[in-house]
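Up next is subunit A:
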Amino acid sequence: YGGGSDDALQLTATNEWRNNSDEITQALYDAGLSEDIELELISGGQTTDEMQNQYSQWLSSRQEKPDLLAFDSGWTLPFIVRGQLQNLEGELPSDVLDTVHEDYFEQSVNTTTDSDGELYGVPLYPDFPTIQYRKDLVEDAGYDWEQYRTDPLSWEQFSHELQDVYEQADVAYGYNWQAASEIQLACCVFNEFVTSWGGAYFGNPEEYLYGPIGDRPVTIDEEPVLQSLRMARTFIHGTDAPDTLDEFAGGITSEEAFQWGLSPSMQPFTDGDAVALRNWPYSININGADDALGEDMGVMPMPYGVPEGEGEYPGTGGSIGALGGWNYCVNPNTDRLDDALAFLETLTSPEFQRANFELVGHIPPNPDILKDATDVSIMGRYLEPLSFAGDHTMARPATAVWSQQSDPVAQEANAALMGDTGVEDAMSELASRLTDLEESFES
Partner candidate 1 sequence: MGSVRLENVTKRYSDVTAVDDMNITIEDGEFVSFVGPSGCGKSTTLEMIGGLTTQSEGSVYIDGTDVTDLPPKDRNLAMVFQNIALFPHMDVFDNMSYGLRIRGAEDEAIERRVDEAVETLKLEGMLDRMPSELSGGQRQRVAIGRAIVRDPEVFLMDEPLANLDAKLRVHMRTELQRIQRKLGVTAIYVTHDQEEAMTMSDRVAIINDGELQQIAPPLTCYEEPTNVFVAGFIGSPSMNFLEGTVADGRFESEIVSLDAPGVDASTDVTLGIRPEDIYPVDDHRAPATVGTVRADVDVIEPIGEKMFVYLRPAAADSPVEERGRTERDSLLMSVSPETELAEDEVIEVTFDQSSIHLFDAASGNALVHGLEREPTPTT
Partner candidate 2 sequence: MSDATSDTESVIDRTAHRAIRDPDTVYRWLTYAGIGFFLTVSLFPFYWLVVLALTPNRAIADMGVVPKGFNPGAFLEVFEVVPFHLYMLNSVIIASLSTIIVLTVGSIAGYVFGRYDFPGRTPLLLGILVISYFPPVAFLIPLFRLFTGQVTLIGLESPELYNTPWGIVMPLSAITMPLIIFLLTTFYRQIPDGLEDAARIEGSTRIGALRRVIVPLSAPGVATAGILSFIIVYNEFFFSYLMVNGTVEGWSPVLHGIFAFQGSQQVAYNLMAAASIIGVIPMALLVMIAQERIVSGLTQGALKE
(Lines give C-alpha, C1' and ligand atoms only; values in the text may rest on other atoms or scores of the structure.)
Protein backbone atom coordinates (compact mmCIF):
# COMPACT_ATOMS: atom_id res chain seq x y z
CA TYR A 1 0.00 0.00 0.00
CA GLY A 2 1.01 3.60 0.23
CA GLY A 3 1.43 6.34 -2.31
CA GLY A 4 1.71 4.33 -5.46
CA SER A 5 4.91 3.11 -7.02
CA ASP A 6 7.92 3.99 -4.96
CA ASP A 7 10.17 4.77 -7.86
CA ALA A 8 8.04 7.50 -9.39
CA LEU A 9 8.58 11.15 -8.78
CA GLN A 10 5.38 12.22 -7.09
CA LEU A 11 3.98 15.66 -7.60
CA THR A 12 0.71 17.35 -6.89
CA ALA A 13 -0.83 18.75 -10.00
CA THR A 14 -3.67 20.93 -11.10
CA ASN A 15 -6.75 19.37 -12.58
CA GLU A 16 -5.75 20.55 -16.01
CA TRP A 17 -2.55 18.59 -15.74
CA ARG A 18 -4.09 15.54 -14.24
CA ASN A 19 -6.79 15.47 -16.86
CA ASN A 20 -4.10 15.49 -19.53
CA SER A 21 -1.38 13.69 -17.70
CA ASP A 22 -0.11 11.65 -20.63
CA GLU A 23 0.29 14.66 -22.88
CA ILE A 24 1.92 16.73 -20.16
CA THR A 25 4.31 13.98 -19.27
CA GLN A 26 5.22 13.54 -22.88
CA ALA A 27 5.73 17.27 -23.25
CA LEU A 28 8.07 17.21 -20.29
CA TYR A 29 10.10 14.38 -21.78
CA ASP A 30 10.09 16.11 -25.11
CA ALA A 31 11.45 19.19 -23.42
CA GLY A 32 14.38 17.28 -22.08
CA LEU A 33 13.31 15.61 -18.89
CA SER A 34 14.96 12.24 -18.60
CA GLU A 35 12.54 9.49 -19.43
CA ASP A 36 14.01 7.52 -16.55
CA ILE A 37 12.11 9.78 -14.25
CA GLU A 38 8.65 8.40 -13.96
CA LEU A 39 6.04 10.96 -12.96
CA GLU A 40 3.06 10.42 -10.75
CA LEU A 41 0.57 13.26 -10.70
CA ILE A 42 -1.66 13.41 -7.67
CA SER A 43 -4.22 15.85 -6.44
CA GLY A 44 -3.27 18.16 -3.66
CA GLY A 45 -6.82 19.11 -2.98
CA GLN A 46 -9.68 20.58 -4.84
CA THR A 47 -9.98 24.06 -3.54
CA THR A 48 -6.95 26.10 -2.90
CA ASP A 49 -7.77 26.25 0.82
CA GLU A 50 -7.85 22.53 1.05
CA MET A 51 -4.56 22.22 -0.70
CA GLN A 52 -3.09 24.65 1.74
CA ASN A 53 -4.22 22.51 4.66
CA GLN A 54 -3.12 19.36 3.04
CA TYR A 55 0.33 20.77 2.38
CA SER A 56 0.74 22.07 5.85
CA GLN A 57 -0.13 18.61 7.14
CA TRP A 58 2.32 16.96 4.80
CA LEU A 59 5.12 19.32 5.37
CA SER A 60 4.79 19.67 9.10
CA SER A 61 4.74 15.91 9.41
CA ARG A 62 7.90 15.71 7.26
CA GLN A 63 6.39 13.38 4.71
CA GLU A 64 8.84 12.40 1.99
CA LYS A 65 6.14 12.40 -0.60
CA PRO A 66 5.05 14.16 -2.67
CA ASP A 67 8.42 15.25 -3.93
CA LEU A 68 7.08 18.34 -5.62
CA LEU A 69 4.17 20.50 -4.68
CA ALA A 70 2.17 22.89 -6.80
CA PHE A 71 1.71 26.03 -4.71
CA ASP A 72 -0.81 28.77 -5.20
CA SER A 73 1.15 31.95 -5.54
CA GLY A 74 -1.24 33.40 -2.98
CA TRP A 75 0.10 31.32 -0.17
CA THR A 76 3.53 30.14 -1.12
CA LEU A 77 5.08 32.74 1.09
CA PRO A 78 3.88 31.55 4.50
CA PHE A 79 5.44 28.18 3.82
CA ILE A 80 8.69 29.85 2.87
CA VAL A 81 8.57 31.93 6.04
CA ARG A 82 8.01 28.84 8.12
CA GLY A 83 10.98 27.19 6.51
CA GLN A 84 8.95 24.34 5.12
CA LEU A 85 10.23 24.50 1.55
CA GLN A 86 13.48 23.67 -0.14
CA ASN A 87 15.64 26.69 -0.91
CA LEU A 88 16.52 26.44 -4.58
CA GLU A 89 19.41 28.88 -4.62
CA GLY A 90 22.55 26.88 -5.11
CA GLU A 91 20.55 23.84 -5.98
CA LEU A 92 19.34 24.75 -9.43
CA PRO A 93 21.93 25.49 -12.09
CA SER A 94 22.70 29.17 -12.07
CA ASP A 95 21.49 29.73 -15.63
CA VAL A 96 18.14 28.38 -14.63
CA LEU A 97 18.10 30.60 -11.60
CA ASP A 98 18.99 33.56 -13.72
CA THR A 99 16.24 32.88 -16.20
CA VAL A 100 13.69 32.77 -13.45
CA HIS A 101 14.94 35.79 -11.62
CA GLU A 102 15.43 37.89 -14.69
CA ASP A 103 13.13 36.79 -17.48
CA TYR A 104 9.97 35.72 -15.68
CA PHE A 105 7.05 37.95 -14.81
CA GLU A 106 8.50 39.72 -11.85
CA GLN A 107 5.37 39.67 -9.77
CA SER A 108 5.15 35.94 -10.17
CA VAL A 109 8.68 35.39 -9.04
CA ASN A 110 8.10 37.62 -6.05
CA THR A 111 5.48 35.23 -4.72
CA THR A 112 8.03 32.50 -4.41
CA THR A 113 11.10 34.28 -3.07
CA ASP A 114 11.86 35.12 0.53
CA SER A 115 12.62 38.57 1.85
CA ASP A 116 16.25 38.16 0.78
CA GLY A 117 15.19 37.38 -2.74
CA GLU A 118 16.14 33.73 -2.54
CA LEU A 119 14.12 31.44 -4.76
CA TYR A 120 11.99 28.66 -3.25
CA GLY A 121 9.88 27.75 -6.21
CA VAL A 122 9.65 27.95 -9.96
CA PRO A 123 6.53 29.63 -11.35
CA LEU A 124 4.45 27.26 -13.42
CA TYR A 125 2.13 29.83 -14.82
CA PRO A 126 0.93 33.29 -13.86
CA ASP A 127 -2.69 34.16 -13.79
CA PHE A 128 -4.24 37.56 -14.27
CA PRO A 129 -7.69 38.63 -15.22
CA THR A 130 -8.80 40.53 -18.29
CA ILE A 131 -12.09 41.87 -19.51
CA GLN A 132 -13.79 39.60 -21.99
CA TYR A 133 -16.56 41.16 -24.00
CA ARG A 134 -18.99 40.58 -26.82
CA LYS A 135 -17.16 42.21 -29.68
CA ASP A 136 -20.26 41.93 -31.89
CA LEU A 137 -22.51 43.75 -29.46
CA VAL A 138 -19.95 46.43 -28.81
CA GLU A 139 -19.53 47.00 -32.50
CA ASP A 140 -23.28 47.00 -33.10
CA ALA A 141 -23.56 49.77 -30.58
CA GLY A 142 -20.96 51.71 -32.46
CA TYR A 143 -17.89 51.26 -30.33
CA ASP A 144 -14.53 49.70 -30.97
CA TRP A 145 -12.85 48.18 -27.99
CA GLU A 146 -10.21 46.43 -30.01
CA GLN A 147 -8.22 49.64 -29.79
CA TYR A 148 -7.88 49.17 -26.04
CA ARG A 149 -6.07 45.85 -26.33
CA THR A 150 -2.86 47.33 -25.11
CA ASP A 151 -4.16 50.73 -24.16
CA PRO A 152 -6.80 50.34 -21.52
CA LEU A 153 -9.68 52.70 -21.11
CA SER A 154 -10.83 54.22 -17.85
CA TRP A 155 -13.52 52.72 -15.66
CA GLU A 156 -15.60 55.83 -16.27
CA GLN A 157 -15.53 55.49 -20.01
CA PHE A 158 -15.97 51.78 -19.74
CA SER A 159 -19.09 52.19 -17.62
CA HIS A 160 -20.72 54.62 -20.01
CA GLU A 161 -19.96 52.70 -23.13
CA LEU A 162 -20.92 49.43 -21.56
CA GLN A 163 -24.20 50.88 -20.35
CA ASP A 164 -24.89 52.01 -23.86
CA VAL A 165 -24.08 48.63 -25.34
CA TYR A 166 -26.12 46.92 -22.63
CA GLU A 167 -29.14 49.07 -23.35
CA GLN A 168 -28.97 48.45 -27.04
CA ALA A 169 -28.34 44.77 -26.87
CA ASP A 170 -30.84 42.10 -26.01
CA VAL A 171 -28.92 40.50 -23.18
CA ALA A 172 -29.80 39.94 -19.54
CA TYR A 173 -26.51 40.99 -18.03
CA GLY A 174 -24.13 43.86 -18.55
CA TYR A 175 -20.77 43.63 -16.88
CA ASN A 176 -20.27 40.51 -14.79
CA TRP A 177 -17.76 40.30 -12.01
CA GLN A 178 -17.48 38.54 -8.67
CA ALA A 179 -18.68 40.27 -5.54
CA ALA A 180 -19.42 37.27 -3.34
CA SER A 181 -17.89 37.36 0.08
CA GLU A 182 -15.10 34.99 -0.84
CA ILE A 183 -11.36 35.00 -1.12
CA GLN A 184 -11.76 35.94 -4.78
CA LEU A 185 -13.07 39.31 -3.72
CA ALA A 186 -10.27 39.96 -1.23
CA CYS A 187 -7.35 38.75 -3.25
CA CYS A 188 -8.41 39.96 -6.54
CA VAL A 189 -11.52 41.77 -7.53
CA PHE A 190 -11.47 44.30 -4.73
CA ASN A 191 -7.69 44.44 -4.93
CA GLU A 192 -7.95 45.38 -8.60
CA PHE A 193 -10.48 48.13 -7.95
CA VAL A 194 -8.41 49.53 -5.12
CA THR A 195 -5.11 49.41 -6.94
CA SER A 196 -6.47 50.84 -10.17
CA TRP A 197 -7.73 53.77 -8.15
CA GLY A 198 -4.29 54.25 -6.73
CA GLY A 199 -5.01 52.83 -3.32
CA ALA A 200 -3.48 49.92 -1.46
CA TYR A 201 -4.16 47.63 1.46
CA PHE A 202 -0.91 48.27 3.25
CA GLY A 203 0.62 51.40 1.87
CA ASN A 204 3.33 51.27 -0.72
CA PRO A 205 3.11 47.80 -2.24
CA GLU A 206 6.71 47.82 -3.31
CA GLU A 207 7.69 48.16 0.30
CA TYR A 208 4.95 46.63 2.34
CA LEU A 209 3.13 44.09 0.25
CA TYR A 210 4.87 41.18 1.93
CA GLY A 211 5.45 42.69 5.33
CA PRO A 212 6.75 43.41 7.78
CA ILE A 213 3.60 42.42 9.53
CA GLY A 214 2.60 44.89 12.16
CA ASP A 215 5.18 47.33 10.99
CA ARG A 216 3.41 48.68 7.97
CA PRO A 217 0.58 51.09 7.48
CA VAL A 218 -2.98 49.92 6.96
CA THR A 219 -4.31 52.17 4.24
CA ILE A 220 -7.58 50.52 3.45
CA ASP A 221 -9.67 53.43 4.70
CA GLU A 222 -8.02 55.99 2.43
CA GLU A 223 -9.89 57.96 -0.19
CA PRO A 224 -8.85 56.01 -3.31
CA VAL A 225 -10.17 52.86 -1.72
CA LEU A 226 -13.43 54.52 -0.83
CA GLN A 227 -13.73 55.93 -4.33
CA SER A 228 -13.16 52.55 -5.89
CA LEU A 229 -15.90 51.07 -3.74
CA ARG A 230 -18.26 53.88 -4.60
CA MET A 231 -17.59 53.20 -8.23
CA ALA A 232 -18.26 49.50 -7.85
CA ARG A 233 -21.44 50.30 -5.99
CA THR A 234 -22.50 52.54 -8.83
CA PHE A 235 -22.05 49.66 -11.24
CA ILE A 236 -24.53 47.64 -9.25
CA HIS A 237 -26.90 50.06 -7.56
CA GLY A 238 -26.95 52.89 -10.08
CA THR A 239 -26.21 56.49 -9.37
CA ASP A 240 -29.18 57.21 -7.14
CA ALA A 241 -28.17 54.98 -4.32
CA PRO A 242 -26.08 56.36 -1.47
CA ASP A 243 -22.32 56.14 -1.70
CA THR A 244 -22.20 56.16 -5.47
CA LEU A 245 -20.44 58.30 -8.04
CA ASP A 246 -22.57 60.42 -10.34
CA GLU A 247 -20.06 60.69 -13.10
CA PHE A 248 -20.18 56.94 -13.72
CA ALA A 249 -22.86 55.06 -15.50
CA GLY A 250 -24.73 52.76 -13.15
CA GLY A 251 -26.86 49.67 -13.20
CA ILE A 252 -24.51 47.71 -15.41
CA THR A 253 -23.94 44.84 -13.00
CA SER A 254 -26.67 42.60 -11.65
CA GLU A 255 -27.21 42.38 -7.90
CA GLU A 256 -26.64 38.72 -8.37
CA ALA A 257 -22.97 39.55 -8.35
CA PHE A 258 -23.18 39.54 -4.55
CA GLN A 259 -23.31 35.79 -4.64
CA TRP A 260 -21.28 35.24 -7.74
CA GLY A 261 -18.11 33.31 -7.67
CA LEU A 262 -16.28 32.63 -10.88
CA SER A 263 -18.49 30.08 -12.51
CA PRO A 264 -21.88 31.65 -11.90
CA SER A 265 -20.64 35.00 -13.13
CA MET A 266 -19.24 33.41 -16.26
CA GLN A 267 -22.17 31.23 -17.21
CA PRO A 268 -24.35 33.98 -18.70
CA PHE A 269 -21.42 35.34 -20.65
CA THR A 270 -20.59 31.97 -22.08
CA ASP A 271 -24.20 31.65 -23.10
CA GLY A 272 -24.00 35.00 -24.86
CA ASP A 273 -26.26 36.61 -22.34
CA ALA A 274 -23.87 39.24 -20.97
CA VAL A 275 -21.87 42.05 -22.48
CA ALA A 276 -18.64 41.72 -20.54
CA LEU A 277 -16.96 39.61 -17.95
CA ARG A 278 -13.99 39.89 -15.65
CA ASN A 279 -12.28 36.56 -15.49
CA TRP A 280 -9.04 34.63 -15.61
CA PRO A 281 -7.39 33.38 -18.78
CA TYR A 282 -8.71 29.86 -18.42
CA SER A 283 -12.10 31.24 -19.34
CA ILE A 284 -10.77 32.75 -22.54
CA ASN A 285 -10.14 29.23 -23.69
CA ILE A 286 -13.72 28.33 -22.87
CA ASN A 287 -15.53 31.40 -24.08
CA GLY A 288 -13.42 31.84 -27.14
CA ALA A 289 -14.07 28.33 -28.30
CA ASP A 290 -16.04 28.01 -31.48
CA ASP A 291 -19.00 26.40 -29.79
CA ALA A 292 -19.20 29.38 -27.44
CA LEU A 293 -18.56 32.94 -28.57
CA GLY A 294 -15.64 32.19 -30.84
CA GLU A 295 -14.39 35.17 -32.75
CA ASP A 296 -17.20 37.31 -31.38
CA MET A 297 -15.35 37.58 -28.14
CA GLY A 298 -12.89 40.30 -27.50
CA VAL A 299 -10.37 40.59 -24.72
CA MET A 300 -8.90 43.73 -23.22
CA PRO A 301 -6.96 44.63 -20.10
CA MET A 302 -8.76 45.81 -17.00
CA PRO A 303 -9.79 49.49 -17.13
CA TYR A 304 -8.15 51.98 -14.81
CA GLY A 305 -9.47 54.27 -12.08
CA VAL A 306 -6.70 56.83 -12.11
CA PRO A 307 -4.15 56.83 -14.89
CA GLU A 308 -1.00 54.83 -14.51
CA GLY A 309 1.50 56.53 -12.27
CA GLU A 310 -1.04 58.84 -10.68
CA GLY A 311 -1.88 56.51 -7.85
CA GLU A 312 -1.21 57.23 -4.24
CA TYR A 313 1.54 54.64 -4.10
CA PRO A 314 4.15 53.45 -6.53
CA GLY A 315 2.87 50.74 -8.80
CA THR A 316 -0.74 51.69 -8.27
CA GLY A 317 -3.10 53.35 -10.69
CA GLY A 318 -3.67 52.34 -14.24
CA SER A 319 -4.96 49.04 -15.49
CA ILE A 320 -4.38 46.41 -12.87
CA GLY A 321 -5.12 42.72 -12.80
CA ALA A 322 -4.64 40.74 -9.63
CA LEU A 323 -1.90 38.23 -9.87
CA GLY A 324 -2.59 34.62 -9.31
CA GLY A 325 -0.87 31.57 -10.57
CA TRP A 326 0.99 28.53 -9.46
CA ASN A 327 4.55 27.67 -8.54
CA TYR A 328 6.30 24.37 -8.18
CA CYS A 329 8.24 23.97 -4.94
CA VAL A 330 10.29 21.11 -3.64
CA ASN A 331 9.46 19.14 -0.56
CA PRO A 332 12.59 19.54 1.60
CA ASN A 333 12.13 16.00 2.90
CA THR A 334 12.28 14.40 -0.50
CA ASP A 335 14.80 11.74 -1.22
CA ARG A 336 14.56 12.56 -4.92
CA LEU A 337 16.01 16.07 -4.84
CA ASP A 338 17.97 15.68 -8.03
CA ASP A 339 15.03 14.44 -10.02
CA ALA A 340 12.88 17.18 -8.58
CA LEU A 341 15.41 19.76 -9.68
CA ALA A 342 15.54 18.24 -13.11
CA PHE A 343 11.80 18.61 -13.30
CA LEU A 344 11.98 22.27 -12.32
CA GLU A 345 14.62 22.88 -14.90
CA THR A 346 12.38 21.43 -17.55
CA LEU A 347 9.63 23.79 -16.48
CA THR A 348 11.79 26.72 -17.50
CA SER A 349 12.30 25.45 -21.02
CA PRO A 350 10.52 27.40 -23.76
CA GLU A 351 9.37 24.19 -25.50
CA PHE A 352 7.57 23.04 -22.45
CA GLN A 353 6.02 26.39 -21.68
CA ARG A 354 4.63 26.60 -25.15
CA ALA A 355 3.32 23.08 -24.96
CA ASN A 356 1.74 23.78 -21.63
CA PHE A 357 0.10 26.92 -23.01
CA GLU A 358 -1.25 25.04 -25.92
CA LEU A 359 -2.35 21.95 -24.07
CA VAL A 360 -4.04 23.38 -21.03
CA GLY A 361 -3.89 27.15 -21.39
CA HIS A 362 -1.28 27.79 -18.74
CA ILE A 363 0.23 31.16 -19.57
CA PRO A 364 3.98 30.95 -19.97
CA PRO A 365 5.57 32.61 -16.93
CA ASN A 366 8.20 33.95 -19.24
CA PRO A 367 6.66 36.91 -21.10
CA ASP A 368 8.94 36.43 -24.07
CA ILE A 369 7.64 33.02 -24.66
CA LEU A 370 4.09 34.26 -24.30
CA LYS A 371 4.65 36.90 -26.93
CA ASP A 372 5.87 34.29 -29.37
CA ALA A 373 2.94 32.00 -28.96
CA THR A 374 0.71 33.55 -31.57
CA ASP A 375 0.09 30.29 -33.31
CA VAL A 376 -1.72 28.80 -30.38
CA SER A 377 -5.40 28.45 -31.16
CA ILE A 378 -7.87 30.66 -29.27
CA MET A 379 -5.35 31.95 -26.75
CA GLY A 380 -3.13 32.96 -29.59
CA ARG A 381 -5.73 35.48 -30.66
CA TYR A 382 -5.49 37.33 -27.38
CA LEU A 383 -1.75 37.44 -26.78
CA GLU A 384 -1.55 41.18 -26.87
CA PRO A 385 -3.97 41.99 -24.13
CA LEU A 386 -2.65 39.05 -22.15
CA SER A 387 0.91 40.24 -22.41
CA PHE A 388 -0.15 43.69 -21.46
CA ALA A 389 -2.13 42.42 -18.50
CA GLY A 390 0.81 40.30 -17.46
CA ASP A 391 2.85 43.38 -17.15
CA HIS A 392 0.22 45.18 -15.11
CA THR A 393 -0.54 43.03 -12.16
CA MET A 394 -0.78 43.42 -8.44
CA ALA A 395 -0.15 40.46 -6.18
CA ARG A 396 -2.18 39.96 -3.06
CA PRO A 397 -0.43 40.75 0.23
CA ALA A 398 0.28 37.10 0.82
CA THR A 399 2.00 37.24 4.16
CA ALA A 400 1.63 34.68 6.87
CA VAL A 401 -1.26 36.64 8.29
CA TRP A 402 -3.04 37.06 4.95
CA SER A 403 -5.21 34.02 5.40
CA GLN A 404 -6.55 35.71 8.51
CA GLN A 405 -6.93 39.04 6.78
CA SER A 406 -8.58 37.90 3.61
CA ASP A 407 -11.82 37.01 5.38
CA PRO A 408 -12.35 40.46 6.89
CA VAL A 409 -11.43 42.07 3.59
CA ALA A 410 -13.96 39.99 1.72
CA GLN A 411 -16.62 40.48 4.37
CA GLU A 412 -16.28 44.23 4.63
CA ALA A 413 -15.88 44.81 0.93
CA ASN A 414 -18.92 42.70 0.25
CA ALA A 415 -20.86 44.51 2.96
CA ALA A 416 -19.89 47.87 1.53
CA LEU A 417 -20.88 46.76 -1.94
CA MET A 418 -24.18 45.35 -0.84
CA GLY A 419 -24.93 48.43 1.17
CA ASP A 420 -25.28 46.80 4.54
CA THR A 421 -22.81 49.32 5.84
CA GLY A 422 -21.69 52.67 4.51
CA VAL A 423 -18.50 52.58 2.52
CA GLU A 424 -16.61 54.64 5.03
CA ASP A 425 -17.85 52.72 8.01
CA ALA A 426 -17.04 49.45 6.37
CA MET A 427 -13.52 50.48 5.51
CA SER A 428 -12.72 52.00 8.84
CA GLU A 429 -14.01 48.84 10.44
CA LEU A 430 -11.85 46.87 8.07
CA ALA A 431 -8.87 49.03 8.82
CA SER A 432 -9.22 48.42 12.50
CA ARG A 433 -9.65 44.70 12.03
CA LEU A 434 -6.61 44.51 9.80
CA THR A 435 -4.62 46.57 12.25
CA ASP A 436 -5.60 44.27 15.07
CA LEU A 437 -4.46 41.29 13.09
CA GLU A 438 -1.25 43.01 12.13
CA GLU A 439 -0.54 43.76 15.73
CA SER A 440 -1.32 40.40 17.11
CA PHE A 441 0.95 38.69 14.64
CA GLU A 442 3.79 41.14 14.59
CA SER A 443 6.82 39.23 13.55
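As a convention for this text, a residue touches a chain if its C-beta (ideal position, glycine included) is under 8 Å from a C-beta of that chain, and two chains touch if they have at least 3 such contacts; residues count from 1.
Per the selection procedure, all candidates are chains of the complex that A comes from, given by their letters.
The shown structure was predicted, so the numbers you read here are calculated from the model rather than taken from an experiment.
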Options 1 or 2 - which one, within this complex, touches subunit A: 2
Complex contacts: residues of subunit A adjacent to candidate 2: 1-4, 14-16, 18-19, 40, 42-48, 50, 53-54, 57, 61-63, 65-66, 262-263, 266-268, 270-271, 273, 280, 282-283, 286, 291-292
